[in-house]
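Of the protein chains in this complex, one is absent; all others appear in place.
Note that the chains are named A and B in the order they appear, and that numbering of residues resets to 1 at the start of each chain.
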Amino acid sequence: MNAPEAKSGFRHVGTRPVRPDGIDKVTGKAIYSPDFVAPGMLQGAILRSPHPHARIRSIDTSKAEALPGVKAIVTADDFPTLKSLMVTMGESAGNIIHVSRKCMAQGKVLYDGHAVAAVAATSAVIAAEALKLIEVDYEVLPHVIDIDEAMQPDAPLLHEDMVTEGVQPRPDKPSNIPTYVSKTKGDVAEALGRAAAVVEGRYSMPMVHQGYIEPHACVASWNADGQANIWCSTQGAFVVRMLTASVLGISQADIRVTPLEIGGGFGGKTTVYLEPVAMLLSRKSGRPVRLAMTREEVFRASGPAPGVQIDFKIGATADGYLLGADLSMKYNVGAFPGNGVQVGLITALYHYRFESFAMHGWNVVTNMPGIHAYRAPCAPQVNFAVESAIDELAYKLGIDPIELRLKNAVVPGDPGFTGGTLGEIGFVECLEAAKAHPHYSAPLGPNQGRGVAASYWINAGGPSVAAVSLAEDGSVLVTTGSPDIGGSRASMAIMAAETLCIPYEKVRVTIADTSAIGFSMVTGGSRTTYATGKAVIEAAETIISIMKARAAGMWGVDVADVAWGDGEAICLDPAKDNQRLPIGKIAARMNNTGGPISAEASVNPHDYLPAFGVHICDSEVDPETGQTTIVRYTAIQDVGRAIHADYCEGQIQGGAVQGIGWALNEAFIHDKAGRLDNPGFLDYRVPVCSDLPMIDTVMVEKPNPAHPFGVKGVGEVPIVPPLATVANAVSRAAGVRIRDLPLSPDRVYSAIKSKG
Amino acid sequence: MTKQFVTTTVNGDTAEFICEPGESLLDALRGRLQLTGSKEGCGSGDCGACTILLDGEMVCSCLVFAAEAEGRVIETVEGMADGSVLHPVQRKFLEHAALQCGFCTPGFLVATKALLDHNPDPSEHEIRYWLAGNLCRCTGYDKIVRAVQDTAREMRNERKTA
Partner (left out) sequence: MPQPGYHAPETVQQAIALLSKEPGARVLAGGTDLIVQMRSGRIASPLIVDLKRISGMIGIRASGDGFAIGAATPCTALKKDAAFAAAWPGVVEAANLIGSVQVRNRATMAGNLCNASPAADSVPALIAAGATCLIAGPSGERELPVEQLATGPGRTGLATGEFVVELRLPARPKGGGDAYLRLIPRTEMDIAVVGAGAALVIDAAGTCTAARISIGAVAPTALLVADAGAALVGSKFDDAALGRMGEAVRAACSPIDDKRGTISYRTDMAAVIARRAVAIARQRAGEAN
C-alpha cells in the first residue's frame, strides 16, 4: 500500500512520500481560517433573513449601534453601486452585481439566510446581541422553490428585470428563466423511430451541498490609506482579491490576500461571501474584523449545487448502437443566474457516439441560495439521467452494460466536447479494466444488485505562476499561488525533485499570498497538478539551465558541454575529466558566479485532457424497509499519470464517497415557508465511516503527452459516476427502477411497494 | 452574570482561564488558551472535529461547558506527540495519506487514540462504528481506516516486543 516504489524511468513520480505540511496538520499547529487571530481583532456577525423572499422596507440599526462594544454596522447602503460585469471565478462565472448581492441583500432578500446586515463588536457575545437589536421591516413576498412552479408565467418573480438569454426573439417579459441553451445533431425523431429499444424517463434530484467540514471564515484589516489584508481559507486567493476589489470598487493591488490552510472546498470556496463584508466592517471600525460562519450559515447562505429535473429519451439498435438521445434539462440555480445547464450541455452525451441528439436546457432561479461550483460542477446531475437510461437500455436489449458502453465509447480522434477532436483519452481502457476487474464477475448475495456507470469531466488548464529558487546549501524552494487542498504541496515537491533529480526532502513548497507571487487561477477544475505543475517544472528547468551556465563558467567550458543529471552538473568536455558539480556546490557559490539562482514561470496551458471514470457498486436493499447498504465499491479512472499515488487514490475515493452520499441521502429539504429545514450535519446526511466499505481504486495510466509527466486532472471526475452507479445497483437490488434521488429508505420502500 | 474562573489540566499542564457561564469548552480551548488544534465544524456534536479526551473519555468539546472543566483532565491533539516524537497514530495518518485538507484530522486522531486505548485490536467494523462520529468529507474514510488498522498493528507489536 505504502511502499515508495517509483515507476520505471522516474525517481519520484508515482511514489507516496509523506506530505511536507503533514506534521503541522497532525499536531494541531496548522492555521486554518477560523484559527487566525489579528491583533486588536473585532468579532463580526451577520444578520440573516428568516424569509425566503421579501422586500426590505427599512433597516433600523440605531439600537444596535448604541450597544456598548459595538464598533461598526454594515448594510447594503455601505456597498457601492456596481455596473454589470461578468467575472470568472475559475469553475464558475457570474455577474459581479450578483456576487455583491450574495454578500449582502440589496432591496430584496431572495432566500432564507440571505445576509441583511453585519456587526463588528468587541466580543462574539456582544455581536450576537447586537444582531437582535437590528430592526428589519420586511414586506414578505410569495416564494418559489420548485422548478416547475418557478417556470410558470404567474410565478413570483425573483428579478423583475431578468429575461431569458438564448431565446430568439428576445422575450419582452421577465421570467425566472435566465438561460436557455440547446444543441442538436441529426434528426433524433427519425433515429429513435428506427430504434429496437427506447428508454424514456424523468429524472430528478434536489440541491445538495459540498459539505466541507471547515465553515467559511476570514479576517480583514483595511487601513485608512486604502491598503488591506485579508486572511481566509480559499481555493483561490486571487479570486478573493479580484472579487473583493470589484465588489468594493478598489484597486486589486491594495488588497493582499493570504490563503490560510483550507478545510475542504470542493469548488465551494472559489468565491466570496464574507470578505467584502469584513472589509467594510474593518474600514468603519478601524480594526481587523473576523467573520466566521456557523454550520447553519454555511448550509443556508453559501453556494450549493443545483437540483435538476431532466427528461431523457434514448434509443439503440438491437445490437446496442446508440441511435439518438433527446434530452431536456432544467437546472435549479437558486437565487441568481449561474453556470448550471451550460455545463450540463457539454457533460451529458459526449462520451458516446450518438448518431443524433437534441439537447435543450434551462436554468431556473428560485428562492434558494445561488449555486456555486461543486466538484465537476453540474455534470453529475445530467450524468445520472444518461447513465441510468443507458443501464436500462442495456438490460432491455440483453447486452452487458459495460459491453454496450464499449460499443459506443468515444476514442482518440472523435469529435471533442467543445470543438476539435479528442486527444489521448482513456475511456475504452477504463471500461476494459472494469470488465476485467474481479469485482465485476463476483457473485452477488440475496437482495443485492450490481450497478455500473461511466462518466467524463472536461478538466481545465489556465494560468498559473510558480517560482523556484535555490538556498545557499542547494535545497530548493518552490512557491506557488495554488492553495493546497488535498496534498498538492507534495505533488509540487515531487515534480520539482523529479525535474531537478534531487531528493524529495530537499524541496520545500510555500503557498504564497497574492502579493508574493503572480496570478494563479483557483485550485479547482482538476487543474492544479497539471497547470501549476507545469509552471513548477518549467521554473525548475530554468533553474537547471542557470545552474548549467554557472557550472560551465566555473569549469571554463561552453554551456553546451554541460549536462544535468542526478542532481549535479556533468561536464561533457573530455578535457575536464567528467567533472561533476552537485547542486549544493553550485548554490554555495551562486552569489559569486552571477547572483541568486531563481526562476519564475508563468504558464497558461490548454493542452489538458478530459478524465474518464467507470465505477462499479454492489448494493444490498432491505426489502422490508428500503434501507440500502453499499456492500462493495470499485472506482476505475484514467489518471494520465499519478504524481503522488496516495493522493491520487484519495481524490478518487473521496469523490466516489461524496457521490455515494449524494445518491443515497443528501438533499436540501425546505419547509412550506421556504426555509431550509436541515441546515446541519444531523439532517443533511453526509456519509459516515460506518456507512461505507473500502473504496477500491484502479488507476489506469494513459499519459497526457502534453504534460512532461503525463498528468491529467483527477480530482473531479470521481464524483460523476456514483449517482447512476449506485442508482443502477439499488434499482437492480430492489427490482424496480428509481429515477429520483436521493435513494432514501422511504423512497426505495415506496418504489418496492408500488411494484407490488 | 458572573464569569467563571476555571482551573483545569490540559495536556499535563495546569491551565487557568475565565469564561462565560454558557461558553463551550471548545471556545475556551481555542479562544482562551489558544489551542486551536481542536476544530469547530458544526457546534452541535455532529462532526467530531472538536473531539478531545475529558478524564480519558472522548467527548465533543463543543458539547461541554467550559465551566465543567474545573478540576478535570483534558487532552487535545496538541498533547498527543511526546515532545517532537509523534504518537504512532499521527505518524500512520501521514504515512497512509489519511488526510487531505486536514481539518477533521485532529478529531480523528484523538478518537483513534481513544479507540486503541480501549481496544488494541479492533475489527474494521469496530473501527468504522467507533469513528462514525467523526466526519471526513475528503478521503471517503478508506485511508483513515487503513491508517487506524496499521497503527493498531504497530502498537500491538511494540507491546509484544516491550
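Here is the rule we use: a residue touches a chain if its C-beta (ideal position, glycine included) is under 8 Å from a C-beta of that chain, and two chains touch if they have at least 3 such contacts.
All values reported here derive from a predicted model rather than from experimental measurement.
In the complete assembly, the contact with the undisplayed chain comes from A:N665, out of A:N665, A:T697 or A:S731.
Listed for chain B, the residues touching the missing chain in the whole complex are 1-2, 4, 20-22, 24, 43-46, 48, 51, 54, 57-60, 62-65, 67-68, 70, 111, 114, 129-130, 132-134. For chain A, the list of residues touching the undisplayed chain reads 125-126, 129, 296, 624-625, 627, 664-665, 669, 677-678, 681-683, 685, 687-688, 690-691, 744-746, 749-750.
The rule is simple: only the chains that are shown with their structure count from here on.
Chain B meets chain A in the complex at residues 20, 30, 34-44, 46-47, 49, 76-78, 80-81, 86, 90-91, 93-97, 99-106, 109, 124-125, 127-129, 131-146. Remark: chain A residues 1-2, 16, 18-19, 21-23, 25-32, 34-35, 37, 125, 210-215, 261-266, 294-295, 485-487, 644, 646-647, 649-651, 653-658, 680-682, 686-690, 692, 694-695 touch chain B in the complex.
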